[in-house]
Every structure is written in structure tokens, then in C-alpha cells.
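Okay, handing you the structure first.
What follows is part of the complex, with its chains left where they were.
Here the chain labels run A, B and C in written order, and each chain numbers its own residues starting at 1.
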Amino acid sequence: MIRLNLKKTLQSAGGKMVLDLQLTIEKGEFVTLFGESGAGKTSTLRMLSGLLRPDSGTIEVGEATWFSSQENIDLKPQQRKVGYVFQDYALFPNMNVRQNLEYALQKNQDRAIIEELLEFAELVELQQRKPETLSGGQKQRVALARALVQRPEILILDEPLSALDLKMRIKLQEYLLKVHKKYKLTTILVSHDIAEIVKLSDSVFELQNGSVVKKGTATDFFGLNKTSAKFRFSGEVLKIQKEDVLYVISVLIGNDIIRVVSDPKEAELLKVGDQVLVASKAFNPIIQKI
Amino acid sequence: MDWQPLVLTFKLAVVTTAILFVVSIPIANWLSSTKSKIRPVLETLVSMPLVLPPTVLGFYMLVAFSPENAFGNWLNEYLGIKLIFSFGGLVVASVIYSLPFMVQPIQAGLSSLPSTLKEASYTMGKSKMTTLLKILLPNIKPSLLTGIVLSFAHTVGEFGVVLMIGGNMPGKTKVASIAIYDEVEALNYAAANSYSLILFSVTFVILLLVYLTNGGYFKRFAQ
Amino acid sequence: QKNHNRKIVIATAANMESTMVALTNAYTLKSGVECEIIVGSSGKLTAQIMEGAPYDIFVAANMKYPQAIYDGGKAKNAPKVYAKGKLVLWSMMENITVSIDALSDPALEHIALANPKTAPYGVAAQEVLIHYGLNEILAPKLVFGESVGQTDQFIISKAAQIGFTALSTVLSPELKGKGSWIIIDPSLYSNINQGVVLVNRKEETNQDAQGYYNFLFSVEAKGILKEFGYLVDE
């Protein structure tokens, strides 16, 4: 159980912003922080891991108090057993990929984890390369693998997957889930990708202007448990074509494009790029693995 | 040609540079990361040994370290350390005098590293010491090199402080810079020129090797 | 050999070095005592002796410094004059006929002399200039060497076209016959007395230092000093 109760004044977009946060995360949970750019997600994670000192409040993890302004407790980052994937990767330029991972080994830790992680993140062939010669996506994989080496109690992921292509992303999501389940580590993710969030996380906290404005289990948060009479999809209009008296509107839903026939009246209200809802009363879907 | 002063010079330069390296890193590290208000004062103090003419600085050191004096006497009586007219004294004086050449570049280098490197290492449970040695220092190689080269070259060429505190004793404190100075003073320009040439050439080769190693020329060659 | 360990350390002014080498060679030959020469500026050597430098004897190029050592209780005896320096006017330029008159030549850009503050030769040179009423007039052209040696360097490099230096310089083996020089009338400047003191060391007194001290006033030493351009009492 992680209990955060934090206050911190930040320099934000519109002058000062007060981050004022109450958060409770169950042990072993996979939690996502969600919210606009500048909402305070990274700052929250930095306070949890001891890299940023809160102005006041407490951080309790399990039985231990990591921070308490009243009791004058402030554990060092080294004592907090947190694995952190930084937004800017923070790879060590002087070490090659393997050395970056090996550096993270704890005393007497089994070195087998290195091979395992190199395999998983498809870094075996890159293991001798220095960070500066890696592409953006490759760097991110190294950063992720490195944070997993020490099998931390808490894993913090600040948008770890955003620069990855779909294939790699799905692969790493799988791996994150696997790792999370295997070691029961509490994982805190920052992500903007709803599919990713729903797939990975147990609960979601939405931050706005330094405060939690909405929280819930991932399924609740995005309405997964609402049984709806009709099926609805939201998507984006990609193309509007006139065909005789009707319009054919191409809508992107997820990675798929569907074409909807619409009458001119409806079509007039739409333009390319609009977010739309596509709904149907009768839909008998068949599901099939690909 | 008397080789002793040359040998002594390079011995002094190597020992001084090595000690400075070890001493300066914690100082530079503290200066680059502290938020203390006295930081600018200390930063300034580090540069101050440069401000006095070397002989004068040497004179003050001579007076301070002299067994005629409380401090020098204490050093001598209780620690058995004699800092004047001894090689040890030369080392101490050179270290004090060249301190800014080592501290300042290292401090500048550390200041310019992104802070996430340090933070990443801390979250891996690594101590400040480990982080400094394995992450921070290896990533400021150009700055370390600057510090080493400046300190080394400066110690080779220094003679004011060294002459004052060392007393120009052959085989003990008579380094090459003093020997050259003596020859020039004694109007033996030929001897001075040969000393200078050797000092110059040897130092040139040493520093060139340092730069070549740093530039990875040898590594490339080995491949 | 039995005298193997007998050794004395002699501190002496830089411009005395070549003379001192000749003197010590003669002494070593005679007595078998090894001599180590420490050269330096007189001020520096004085400061070092005051702080306990391991020198047995201080052969200075003037009286002020040995006197200071004696006053400071670091000398066994009051300083005694062993030789007197002689001032010369010297130039390396081929187109200059060296004379006091030549100093007023407007073509001369710089005149070198030792710093009167630290070197007795400088004091002497200044007295000479004052005597001829040139000190004020020539002031903008005067360049000062820290020591006699440095003054020599100004002249040798022809950075200064002419300058005052020690007779011992122009007679030294290295510079014999180089450029042209004239001896300045010794009555125009106060004596450039060079003194010597035995250093009062904490450690046991070195008997050989006394031996060398005595040697300095021997006929043999006086001969050598004369040869190197010093005046000695005979």
C-alpha cells in the first residue's frame, strides 16, 4: 500500500501551480496517471522516488514512512527501491547497452536477469553499442530494460512506450504485464494511450492542475463495465466523399477504417478530422483471433 | 647535462597531479551540487592561490610551514612532517598552487551534465560515491583531461613557489624549472636551452600521448 | 676515503655562481670537503635561512642580507666583507661607443640597471646616474632587472641597448669578449660590499663551514675573486 499526501508549489504555465495530491495505491497494483501535459504527473513520480522534495505531507509505503514533513523523515532515493524509466531515457553515455543494464544490478544479484532482459527487449544484437548510436526507440527499450534489472518493488514508467512502433509497443506491454504479474511489483505508469492504459492498468488516476480529479479501476474509468444496448465507437473523420445524393464518410476507429453512408444534412456538419461517434442498433459481431 | 632535475620535475608533476585529482573531485563535486549560500565565496577562494606572485605565495608558505612557527612546529613535532626544504613540501605547495586548475574544469564539467543521469543512478540504489565514480566522472572526460593537463603543465613550469619552499637542493628539491632558471641567471644560455628543449619535448610527448589516448587514436589503431 | 661524508652547503647569490664554483673547486681540492652550492636571490635565501634552511654558510652579494640574518640571530658572526663588486657600463650593440656620454644619445631607447631596491649594483648605478645629473632625464628609459643576472639578460638580448652591470659578468667565461664595456670610476658610487656569514643552525655545527669561511679570506681565494672581477682587500 502506497499512500501519498503531498503538497508542492510548482512553477507552472499560468504562474504558480500548487500540486495537492492524495493518492492510495494498493500493493502490487498497476496504476496509471493520466492527464494533460503539465498536470503534474512527472512531478508526482519524482516526489515518490525521492528526487523532488515535497513542501509538506507524507509518503507511506507499506509499513514504512518514506517521507514525512512533520516527523522530519526523508528517505534517500537509494533507500526507496524504485525502478524509474525517465522521460529522457537518462542512459549512461559512457556505457554500452549491456553495461547500462549491468550497472543496475544489485549486490549479489543473479546476472541471468541481464540476458533475460536483453532478449526480451530485443537488445542482444545491440548490447555492445553506445547509447548515442541508438535510434530513439532503441534507447527507450534500453531504459525500460535497465529499470527492470533491480526488480524494484515499485516500478515507475514515465511514458516509456510513447516512441515505440506498434509491434515493439505491444511486445513490451506484454512483457510489462508479465513482469508485473510475476514479481507482483507495484507499477505506476504515465501514459496518454487509452488502449495501453486499459490493457495494462488496474486503476487510473486523472490529474488536472496538480490534483486528482477522477479515479477508478481502469474498467470503470473508461466505462468498460457499462453495458450498453447499442455498440458505439468513437473515431475520426478521414474523408468525406460525395456519391450521387449520398455522402460516404470514412472514419478511422482504432487502426481500422470503416465507411458510413450519410445523408447530406448530416454530412454538412462534419469535416475531416472531426471526432465522431459511430453507433449501431443491430450488430452481431463474430470474434476471431488474428 | 644533469638529469636529476628533469627526473625530479616529472616525479613532482606526476605526484602533484595525482594528488590534485583525488583532492579536487570531492571539492568540485560539492561545489557543483550544493545550494549553500557560501558557495560563491568558496568558488572564489579556490582561485585565490593564483593571485599572489608565486614566490610571494611561497614565502607565506615558507613562514607558515617553518618549524619556527606554531603550525610548522606542530606538523613537525606531532606528525613528523617537514614541509620546508623537502620534496614533500614541494608537493604540498604545488598542490595548493595548482588547485584551481583542477577544481574549476571538473566543477564546470559536472555542472553541465543532465541531472537525470545522477537521479537514474540514485534510483538504482547506487550511492553518491558510486554514482560519481562510475557515472558522472566518466562522462566529463574532456573536463578531467583539461584539469590534468593544466595541472601537470603548470607544475612542470612552476618555479617560484617551489624555489622558495624547496630551497633549490640538488636531487631533493632542485627541479628542472629551477635548473633552467639558474642557467639563464648564470648566463649559460646553451645549457638553459638544452634543458628547456628536453623539458619541452618530454612534456610535449606526454601530453600528446594523453590527447591521443583520449581521442581514441590507439583504440582505433588496435582494432 | 675518510673525508667521504664531509660536506657543506653554501648559499649564494645567483650572480656569484660561476665565481663560487671556482672557489669551491679550489677548496674541495685542498680540503677534500664537498661543497654543495644553493643559488638564489639574496632576499629569498635570507627568508629561507630565517626559517631554518639547512645552509651552513651564506655568501651574499651585499651586506644588507647577511646583516639581516645576523640581526635575526641566525648568524654566528657579524657579516664580514670578503669582496667588493665593480660596476661596468656594457653594451652589445656594435654601433655604440660605450661611455657615460653615450647614455644621453637620443637614439638609445632603453638603459638597463639592477633594481636599486634589491641589488647593490642597482644602488651603485643610480648613484652614478645621479652624479652625472642623468637620473631624472633618463628616467623614462630606465628598465630594471630583478637581479644582476636579469639585467644582463636585458643587455644580452639587446632589448636594452646599454646597461650597468657587474664586472664579474663581463669577465665571466661565458661572456668574455662579448660587446664592449667600460669600468665606472669606483669613487662615483658607494662600495658594493659583499658579506659572508656562518649560519647558526640548530643541528650540530659543521666544522668544515668554518674552514670554508677562513678559506674565503685566504690569498688563494682572493686571487680567484680578483680574476672574476671583484675587488679584494689585500
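The rule we apply is simple: a residue touches a chain if its C-beta (ideal position, glycine included) is under 8 Å from a C-beta of that chain, and two chains touch if they have at least 3 such contacts.
All of these numbers come straight from a predicted model, not from anything done at the bench.
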{"item": "Formula for the entire assembly, written in the chain labels shown", "value": "A x2, B x2, C x1"}
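Everything that follows uses one rule, which is that only the chains that are shown with their structure count from here on.
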{"item": "Steps in the shortest chain-to-chain touch route ending at subunit C and beginning at subunit A", "value": "2"}
{"item": "Winner on C-beta contact pairs when B-C is weighed against A-B", "value": "B-C"}
{"item": "Subunit A and subunit C: spacing of chain centres that average the CA atoms, whole Å", "value": "84"}
{"item": "Separation of mean Cα positions, subunit C and subunit B [Å, integer]", "value": "35"}
{"item": "Length of the line joining the C-alpha centres of subunit A and subunit B, rounded to whole Å", "value": "50"}
{"item": "Sequence positions of subunit A contacting 2 or more other chains", "value": "none"}
{"item": "Residues on subunit C engaged by subunit B in the complex (per definition of touch)", "value": "9, 14-15, 17-18, 36, 38-40, 44, 47-48, 50-55, 147, 149-150, 152-153, 156, 169, 172, 174-175"}
{"item": "Footprint of subunit A on subunit B - complex, ascending", "value": "114, 116-117, 119-127, 134-135, 138-139"}
{"item": "Subunit B contact footprint on subunit A (complex, rising order)", "value": "49-51, 76-84, 86, 88, 90, 92-95, 103-104, 106, 149-150"}
